[in-house]
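Only one protein chain is missing; all other protein chains are in place.
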Amino acid sequence: MDVGLFTANNIWMMIATALVFFMHTGFSFLEIGLTRSKNTINILFKNIFIITAGLLLYYAWGFNLMYPGFEEGSAGIFQFSMDSFGIAPPENGMTPEYADGGYTWWTDFLFQGMFAATAATIVSGAVAERVKIGAFMVFTVFYVGLVYPIVGAWKWGGGFLDAWGFYDFAGSTLVHSVGGWAALVAVALLGPRIGKFGDDGKSKAIPGHSIPMATAGVLILWLGWFGFNGGSVLSADPELTSLVLVTTSLAAAAGGMGAVLLNYILYKNLDLTMFLNGILGGLVGITAGADLMSPNEAIIIGFLAGLIIVLGVALVDKLKLDDPVGAVAVHLICGIWGTLAVGIFGSKAGGGQFMTQLYGVLIVGAFCIVCSLIILSALKAIMGIRVSKEEEVEGLDIHEHGMDAYPDFTND
Amino acid sequence: MDVGLFTANNIWMMIATALVFFMHTGFSFLEIGLTRSKNTINILFKNIFIITAGLLLYYAWGFNLMYPGFEEGSAGIFQFSMDSFGIAPPENGMTPEYADGGYTWWTDFLFQGMFAATAATIVSGAVAERVKIGAFMVFTVFYVGLVYPIVGAWKWGGGFLDAWGFYDFAGSTLVHSVGGWAALVAVALLGPRIGKFGDDGKSKAIPGHSIPMATAGVLILWLGWFGFNGGSVLSADPELTSLVLVTTSLAAAAGGMGAVLLNYILYKNLDLTMFLNGILGGLVGITAGADLMSPNEAIIIGFLAGLIIVLGVALVDKLKLDDPVGAVAVHLICGIWGTLAVGIFGSKAGGGQFMTQLYGVLIVGAFCIVCSLIILSALKAIMGIRVSKEEEVEGLDIHEHGMDAYPDFTND
Partner (left out) sequence: MDVGLFTANNIWMMIATALVFFMHTGFSFLEIGLTRSKNTINILFKNIFIITAGLLLYYAWGFNLMYPGFEEGSAGIFQFSMDSFGIAPPENGMTPEYADGGYTWWTDFLFQGMFAATAATIVSGAVAERVKIGAFMVFTVFYVGLVYPIVGAWKWGGGFLDAWGFYDFAGSTLVHSVGGWAALVAVALLGPRIGKFGDDGKSKAIPGHSIPMATAGVLILWLGWFGFNGGSVLSADPELTSLVLVTTSLAAAAGGMGAVLLNYILYKNLDLTMFLNGILGGLVGITAGADLMSPNEAIIIGFLAGLIIVLGVALVDKLKLDDPVGAVAVHLICGIWGTLAVGIFGSKAGGGQFMTQLYGVLIVGAFCIVCSLIILSALKAIMGIRVSKEEEVEGLDIHEHGMDAYPDFTND
């Protein structure tokens, strides 16, 4: 094993880790930008909770739960009940032999830990402006601590989806749809925000309070995807990492273009938030097969994801679901699209692969829906999941946190 | 070829690519921060369009147009009319032999693609708050898709400027002045914003709506310049890349100091925006010779760029040109300064080099002025380039996009 190469690989994985961590800043900006200023602190509190609690939970048992086979004799799902609370690096974990010279055991843990928190963050945006903070925190603990690593183990931990040949390079299904299914269940259980649907049943726009923050959020997320997809190569392999960055960026660009074009055709409006969600849709869409696609295929996948975003947002609205940031369209619908696209484009294209992808989507979907329903229904019964009408109208910041995000401006 | 070294080189170039991509966030923040809140969405829309359309155009033909000689038998400028729409990696493109072991073909494309979009972004700031969005989008397509790669081919593609010995390390001329000349032509054709020059002919300050965003923008741009200049080494050569980061950062610091000092002497005011533009001036100024200068020379070049900024902004004002973000002073004038400085300082200093640099500046300037005039005059005749008076007064956000960037604050 070449020490220089091992060092280079490990550097790339650490940078990817840093970039995925930075995505939490992107998600925070996006979510607060697309919602009202009176709920800003609440959303930020949720995001900070997700990343801190997420890392600690992943350390406590999530990592061992998700990669049960990595260590000889590891107990996998039961690991957390054993005396080895916390991570216990394998004896050869720090050597260039670990993970075929890709990176150290520490890098492995931290990179995967940054991923883990993402799933709950996706939910955070969808339930914004009306969810009870305590209920959301408990939900996060279960979803990041159990549901995400269990699903992850099925594929990335070497489980049955992996054995079937299901392909999901960086998590269109394993990360984005896992978050997206919970978002869907949560918005259905929570109901729409007050004023979202008029007495006539028509959807009304509730404009976000800071479009610059939403825009910065998407640009930061795009940047973070350099690490999310680029790091999922699990080494610094020059050809593969750089191809992945190209397909990722082209899909993002094409997604934005697709969404803004279709939106203009349908509504005659140059809609910036649709442009932004189209970029995110393209990014989510390419994630399952970023290492398999040619640039032309990446552009097609991204562009179609952009079209899907416009239609998906309209569909969610039609179903009387209130998803303030478009998380269901972006992460769930484009996550499914990206996963299926692996069976349509690239070197794995073919009917057999398509069906495997479809089965994977359905199985993960069923599991996530059931888990979300159980967790959220239990929380609804025990402590309630929605704030009072008064609190929702006056804002969660004052009621749950006793603070105002912008006191110099809103108190005037 | 050493695989470890190739991998390391490629990592550095991918990071540089990510940092140059992040500059678009910096430009966005700077431009909206220095303009009024009523035009914020419009500016952000332009910036998102530039990066998405820019990447796709560069993929479609810009890259082949700019680097015609990279592939044996490549048709260069006519490449885009051939059946190989989109990029077609050379057979050895993914091997360590490509680009002397610097990086893969994919990395090459993406790094250069991120650069390409920068030129149009420079124009975006100058024409802010009054340009028609449709006209600007068409202009972007021509300028990023044709003008930038053609000029780039003259030097970086191995064309006649390169043969002459013209030196432009990372693009004081090829990127910043190319954008700056178009900015100059555009502000002249557009005319000043309503209220910029009083009936007495005196210039009036139109304060930007968010100085924190402008400041963050400049800090992000400085960070991005680590990749812009550091990546222009085209390998991770330890001595050269780290020297470039040192000269870049010292020039930025000296530029800020120069501008804030001269501004204080002239106007007795500790002007933050001048401080920020001085930093940018220093960065643009060092860009042409960041790899040739000693730290002392970098400080001198940067400091003088800072002085030039203060005088340049005053000059632009005196000429009754309205450039809301100071793009002409920063990118055009300091771009010229930096290019000429290569003939004054560093190992290439000398009369012969100076004249070569001057010829390069003039030829590029003439070409960019002519191209900009043709494109913008045609657009003016066909669809108009300036919004109506009513739209300008009420804001482009409501008229062109039907949205408000800060509805919770401005609607109160």
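Order of writing sets the labels: A and B. Residues in every chain begin at 1.
Here is the rule we go by: contacts are C-beta pairs under 8 Å (C-beta built on N, C-alpha and C of every residue); 3 or more make two chains touch, one makes a residue touch a chain.
This structure is a prediction, so every number in the text was calculated from the model and none was measured.
Write down which of B:Thr52, B:Ser249 or B:Thr356 is the residue touching the left-out chain.
Answering carefully, the residue with contact to the hidden chain is B:Ser249.
Of A:Gly4, A:Gly195 or A:Gly350, which one is in contact with the hidden chain?
Here the residue in touch with the unshown chain is A:Gly4.
What does the interface between chain A and the hidden chain look like in terms of residue numbers?
Missing-chain contacts on chain A: residues 2-8, 10-11, 14-15, 17-18, 21-22, 24-25, 28-29, 32, 40-41, 44-45, 47-49, 51-53, 55-56, 59, 85-87, 94, 96, 103-107, 109-110, 113, 133, 210, 213, 400-409, 412.
Across the whole complex, list the residues on chain B that are touched by the chain not included here.
2, 4-5, 7-9, 11-12, 15, 19, 36-38, 207-212, 215-216, 218-220, 222-223, 226, 230, 236-239, 241-243, 245-246, 249-250, 252-254, 256-257, 260, 269-273, 275-276, 279, 295-296, 299, 406, 409-410, 412
To be clear about the criterion, only the chains that are shown with their structure count from here on.
Quick one: chain A and chain B, Cα centre-to-centre, how many Å?
Result: the chain centres lie 33 Å from each other.
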